[in-house]
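Here the complex is missing one protein chain, while the rest keep their positions.
What follows is subunit A.
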Amino acid sequence: MHASLVRRQLGTLIPPKVATPKSLSGGSGASLTPLVEFYSKLPKGSAPTSASGGIKGRYFEGKNATAAPLAFTMLALFGLGYTIDYHKHHKNHAH
């Protein structure tokens, strides 16, 4: 059998020599510079905690999230409704 024919058939089995120990460790390693650059620029350490102030930062964001605003809303609605009811009562039925 012809030699080139044998090589072509085996070519599907034998992978091409792209990465050898010599080409990776030896030489300048210039092909890896963009990769190294990318990783060196990533931020280090734990993620910064957001410290936005205001009502939103105090009651709604991250670990500060509570159901307290719900209770405040209910109390406010109760207060408003009671006020309206109180005045309506006095307007219609003067004592």
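To be clear about the criterion, contacts are C-beta pairs under 8 Å (C-beta built on N, C-alpha and C of every residue); 3 or more make two chains touch, one makes a residue touch a chain; residues count from 1.
Everything that follows uses one rule, which is that contacts and distances are computed from a predicted model.
Of the names listed as "Large ribosomal subunit protein bL19m", "SKP1-like protein", "Protein phosphatase, Mg2+/Mn2+ dependent 1H" or "ATP synthase subunit a", the one that matches the UniProt record for the absent chain is "ATP synthase subunit a". Where subunit A meets the chain that is not shown, the touching residues are 50, 52, 55-56, 60-62, 64-65, 69, 73-74, 77-78, 80-82, 84-85, 88-89, 93.
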